[in-house]
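With one protein chain held back, the other chains of the complex are shown just where they sit.
In this document, chain identifiers A and B correspond to the written order of the chains, with residue numbering beginning at 1 in each.
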Amino acid sequence: MLLEVKDLRSSFFTQSGEVQAVRGVTFELKEGDALGIVGESGSGKSVSNLNILQLNADNSKVKDGEILFEGSDLLKLTRKEIRRIRGKDIAMIFQDPMSSLNPLMTIGKQVGEVIRIHEKGVSAKEVRERVIELLNLVRIPEVEKRYDSYPHEFSGGMRQRVMIAMALALNPKILIADEPTTALDVTVQDQILRLLADLQKKRRMSIIFVTHDLAVVAQLCNRVLVMYAGMVMEEAGIEELFDCPAHPYTIGLFRSMPNPEQNKDERLQSIGGSPPDMLQPPKGCPFAPRCPHVRQICLEEVPPFVEVSEGHRSLCWLQTAEGLIQEDNPFAKEAAHE
Amino acid sequence: MENKWQRVNVDQSLKEKIYTKNRSFASDVWYRFRHKFSALAGLVCILLMSLFAFVGPYFTEHTYDRQNLEHVNLPPFLSVQEIGGESYYVTRGMKLLHISPSGEALKSVAASADDAIGRRMAFEVDGEELILDYGQMPAVLVDSAGNTATKKTVWNATYRLGSDMLGRDIMARLMYGSRISLIVALVATVINMTIGIFYGGISGYIGGMIDMIMMRIVDIISTIPLTLYVILIMVFLESGLFSIIVALSSVYWVTMARVVRGQVFSIKQQEFVYAARTIGSSGWTILTRHLLPNVMGPILVTATMLIPSAIFMEAFLSFIGIGIAPPMASLGTMCNDSIQTLKASPYQLFFPALVICIIMFSFNYVGDGLRDALDPKLKK
Partner (left out) sequence: MYRYLFKRLGIMLATLFLILLLTFILMHSVEGGPFSREKKLNPRVEEALNEKYHLNDPMVKQFFDYVGGVIRFDFGPSFKYPGKTVNDFIQEGFPISAKLGMVTMGFILVSAIPLGIWAALKNGRWQDAFVMTIATLGVTIPSFVLATVLMYFFSYKLEWTPVYGLDSPVGYILPVLALGGYSMSFIARLMRSSLLEVMNQDYIRTARAKGLSESGVILKHALRNSLIPVVTILGPTIAGLLTGSFVIEKIFAIPGMGVHFVDSVAQRDYTAIMGITVFYATFLIAMILLVDLFYVVIDPRIQLDD
């Protein structure tokens, strides 16, 4: 087991109060895994991942939980210790490559910086050679010329490749990609995803890929986590999730994806309502106010995880043993069908 | 016990709960403004200062130019010497000023004899002879019976904030001076706003070559500090309130024009203008319903920041001698006049300086507060 996140809870402390961004997130990452984390804005997916490398803003605090990596709890490491891990064992790339690169520094220098930070005494010549090799790896054309260029001279897709080169420089064991394709258009998105898939296989690297787009996840990942309002709603292997999604939220997400084959007179379906206010998170299941099958108990108590099948769990009252007995429980009917 | 498994009727309100109070834009801005202490304090100060400047003069019998050469350079707190039931203040000119029990300044008496060697002066007051021994520091008053005067501090009842070197009442001059500052600031700013809004609005809205030329002109003008233009213009106009307003209005509009043009330009590009166009709104509707309300914010903020500049310019011009002409009082001329007697009469500097500072602080804080209140990203 490469990385274990156990019951992570973290909040932001703002002028208006405490925003509980992450409310009990647990997952594991094995070697070679490509884990997708799917959720809307505000679901806590980015915050949880930033917590892994202690990269959150000063006004955020981890309230509880552990993140185990190679025997130590990353949350308990000192600043100096976590710096040794950043960029070297665990690397991260972000959503907007334009703003994530320093506009006043050449990209050659920025990519090389990661090498210079972790390996003292490497000659400038060697750094340059390695950077050029990396830039070639991510398929940047005319590398020699581009080495001394500035970020604003690149297109969006190329900038993201630079970010990937930067992240891969020291062969990290885990790459966390926080919505790396959201800011790019679809064709470029496809290229980046293919690049990532390729690199992952070549380097036997584990990836955590955060996105709000289910389709993207299908292309790259072997396992998926669905998050909502700071909690995990469902976790499953990629095929299992697409074949039989168990959680009402996940089902709603799938339903709302436009289907090019659907009858064009049918309206697009969406999940009614909006996400809850994280200043005062709901008591029970966070999805309950928007769930078409909501029961009284859903509003009052947080449901437990139910193992729907091997490696597939769902956070829902209606899928517990007790819940399945209730009348007009749609999941009970499905269980009956199985 | 309730059935926990009972279906719940979920209506729209549960799903779409909105978590902030619903307010219109204007009341939202006002709400945020008045909750910022400095902004509110600034506003209150401006109101009080306006009262002082415009209503104040009706409550005092002094004017800004009535001189009384017997009462020059009197501080607001007089250290008098009380002897024989009467109080006297020793003036800079070595005269004895009779002060009434309530602190009013009355007549002054010149010395009848002066013994420079023994450093004593003799005064004839109501038939009595008083000797002022100025060899001692501070000087001491002695009457014919040999009694020494007792020292007392009395609040100057005639000239509540003191008098200047021509015996004019400082408080009255402050009132008139503030009045001038505020009038200049307001009128000049309104004119600048108008010119600036038209110039910038037209330039931004039309765009293209006209916009480029108009903005180049603005660039060329603003390369030189605006102060220089104002000084040049003032040299060739008569000193006075009107001239200052003209000078300020001819030049400061460039700031407003830039701001307005920038806003109009960027809003013009934004999607909601295209949206309005696609539903067929006319150019005029777009201008008034969409562009103007969005531009009003920065316009107001810039205006409140232009006011302190105008006040400063008027004081600056008066200070170097080409602004308001004497005997009219201006906060700037008062500061300038005070330099000559700075060591002995610091109050003549402090009061106009304080008033200038209060006015400028108030407008600055109000401007800051407005800017923060109008910024949608800072929503609480």
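Heads up, the rule we're going with is that contacts are C-beta pairs under 8 Å (C-beta built on N, C-alpha and C of every residue); 3 or more make two chains touch, one makes a residue touch a chain.
Worth saying up front: this structure is predicted, and the values here are computed from it rather than measured.
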item: Of B:I221, B:L241 or B:M296, the residue in touch with the unshown chain; value: B:I221
item: Touching the absent chain when the full complex is considered, from B:A26, B:I210 or B:I339; value: B:I339
item: Residue among A:A91, A:I207 or A:C291 that touches the chain left out of view; value: A:A91
item: Touch residues of chain B, complete complex, unshown partner; value: 216, 219-221, 223-225, 227-229, 231-236, 308, 312, 315-316, 319-322, 332, 335, 338-339, 342-343, 346, 349-350, 353, 356-357, 360-361, 364
item: Residues of chain A (touch criterion as defined above) contacting the omitted chain; value: 53, 55, 79, 83-88, 91-92, 94, 96, 99-105, 113-114, 117-118, 150, 152, 163, 166
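Just so we're on the same page, only the chains that are shown with their structure count from here on.
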item: Interchain centroid distance [CA atoms averaged], chain A/chain B, Å; value: 57
item: Partner chain A, residues of chain B touching it in the complex; value: 2-8, 10, 12, 14-17, 19, 380
item: Contact set on chain A toward chain B in their complex; value: 15-16, 272-274, 276-277, 279-280, 289-291, 294-300, 323, 326, 328
